[in-house]
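With one protein chain removed, the remaining protein chains of the complex are shown where they sit.
When the chains are written out, they are named A and B in that same order, and each has its own residue count from 1.
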Amino acid sequence: MIVKQYLPVFRQAFFNTLGVSAVSLIFAFIVGLIGGLCKISKNKIIHSIVSIYVNAIRSTPLLAQLYLVFFGFPYLGIKFSPFVTGVIALTLNSGAYITEIVRSGIEAVPKGQTEASLSLGMNYFTMMRRIILPQAFVIIIPPLVGQSVVLIKDTCLLSIIAYTELTRAAEIVVANSFAPTEGYITSALLYLTLCFVLMQFSRYLEKRQKKA
Amino acid sequence: MNIIEISQHSIPFLVKGLGVTAYLSLISGVLAVIIGVIGGIGRGSKIYIIRIFSSIYVTVFRGTPFLIQLYVVYFVLPSFGITLNVLQAGIGTLAFNSGAYISEIVRAGIEAIPKEQTEAALSLGMTPFQKMKLIIMPQVVRIIIPPLVGQLILLVKDTSVISLIGIFDLIKVGRELAIASGDNPLIIYGWVAIFYFVICYPLYVFSIRIEQRLKLRY
Partner (left out) sequence: MVEIKNLNKWFGKNHILKNINLDVNKGEVVVMLGPSGSGKSTLLRCINRLEPVNSGEIRVGDDLITDPKINIFEARKKIGVVFQHFNLFPHLSVLKNVTIGCTEVLKMSTEKADKIAKQLLERVGIGEKISSYPSEISGGQKQRVAIARALAMQPEVMMFDEPTSALDPEMIEEVLNVIKDLAKEDRTMILVTHEIGFAREAADRTIFIDSGEIIEQASPKEFFSNPKTARAQAFLNKVL
C-alpha cells in the first residue's frame, strides 16, 4: 500500500504537528495568563489594550493572521523559519482565546473567597497566589483542553507556509503518488486520533469536576 | 506607492471578495443551522442507530481540521463518483462542519431544560410533539442563541479556508492582489482584516447583548 511507503513522512509530520502545537500552547498559555490578569485589572489603559488585542484576534480568521505574519515580516526585513512563523501566529491567536478562558475562570471564583481573604488582611498578591488562582486553575482546565484541540486542528493551516505538518505531508504524498484518498484519509485519521484522545481526556476531567 | 494609493487601488477588488465571503457565509450558515438542529435532536434520540450515527458524525467533523475535510470532499470524493465544484464543496463541507458544532450546542440546550418541564407538560395532557413545540423548543432557542451566534462567527471566519481550494473570496482576492502588485502586503492584508472585523465584531457584540437581555428576562 502506498501509505506504507510514505510512513516515515507521516511519522515525521505527526511529531512536527505535536511539536508546533506544544510549543505554541505553552507560549499561548503564558500570554493568556498575563492577558487574563490584565483584563480583570481596574487600570483602564491595560484593560483596553488587552481588549483590543482579544477583539482583533477573535474577529479575524487565523488564515488572515497567518498571512499578515508570514508576508508581513519579510517585508519589514525580518525572516523567520516556517516553524517560528507558525508558533508566533498560533500563539497570538490562541493567546487571545486563553485570555478569555483565564478571565472567566478567575471571575467564576465566588466573591466570598475574596472577602474572606481580604478580611484576613491578605494583600492582592497573596490573595491571588494562594486563594484565587489555585481555584481558578481547576475551573479553567476543561476549556483549556478544548482550546488545545482547536490549536492542534489550526496547525493544519501551517501547510500553507511550507511547514511539514500532517496536512502538508498529505499534500506531498498526493503530489508524488496521485493517490488523494490514501493521503488525505491517513492525515484525517491521524488528526482524529489526536483530537479524540484529547476530547475523551476533557470529558474525563469534566466528570471529575462535577463530582467535586 | 503610499498607503492611500495602495488602499484606493485594492479596496474595490476586496469589496467584491467580501461579497463572495458574505454569500458563502449566508448559504453555509443557513444549511449548518438546519443540519445542526437535526443532528442535535438526533444525538438525544431514543433510537440507537440514529444516536450512534449522529455521534460518529459529530466526532469525525469535530476531530479533524476543516481544511482536511475540504480536501477530502474536493479531492477524494471524485474517486467514489461524487464530483463537486469548488463552490459546492466549500459550502457543503462548511455546512456539515459547523453543523457538527451546532449539533452539540442544540443537544446541550435540550439537556439543559429540567426534566420537570417535561413532566409538567405531559401532566397537562400534551403529546410529545406538542411538548417539544410549545414548551421545550422555545426555551431551548433562548438558551442556545448566544453560543449559536458564536459558532456563526467562526463559520464566517472559516469561509477563508475555502480560498485554499481556489474560491475567490475576500482573503484570496487580498492574497492575489498582494502577490500581483508587490505592494506592501501589510496594508492589503490589513484591509482584509478590517473587512472581516467589520462583519464579525458586530455579531460578537450582538451575541453579548442578547445574552444579557435573555438573562434578565429569566
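Here is the rule we use: a residue touches a chain if its C-beta (ideal position, glycine included) is under 8 Å from a C-beta of that chain, and two chains touch if they have at least 3 such contacts.
All figures in this text were calculated on a predicted structure; none of them were measured in a lab.
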Next on the checklist: If I'm reading the header right, one chain is hidden. Which shown chains does it touch across the whole complex?
Outcome noted: A
Checklist entry - Which residue among A:Leu7, A:Ala22, A:Ile52 or A:Leu118 touches the omitted chain? => result A:Leu118
Checklist entry - Taking the entire complex into account, which one of A:Ser48, A:Ser81 or A:Thr126 touches the absent chain? => result A:Thr126
Checklist entry - Going by the touch rule given at the top, which residues of subunit A touch the chain that is not shown? => result 110, 112-113, 115-116, 118-123, 126, 130-131, 134-135, 138, 212
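Assume only the chains that are shown with their structure count from here on.
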Checklist outcome for this item: Averaging C-alpha coordinates per chain, one finds the centres of subunit A and subunit B separated by a number of Å equal to 20
Item to check | Residues of subunit B that touch subunit A when the two form their complex | outcome: 59-60, 62-69, 71-72, 75-76, 79, 153, 157-161, 163-164, 171, 174-175, 178, 184-186, 189-190, 192-193, 196-197, 200-201, 204
Checklist entry - Considering the complex alone, what residue numbers of subunit A touch subunit B? => result 55-56, 58-65, 67-68, 71-72, 75-76, 153-157, 159-160, 167, 170, 174, 180-181, 184-185, 187-188, 191-192, 195-196, 199
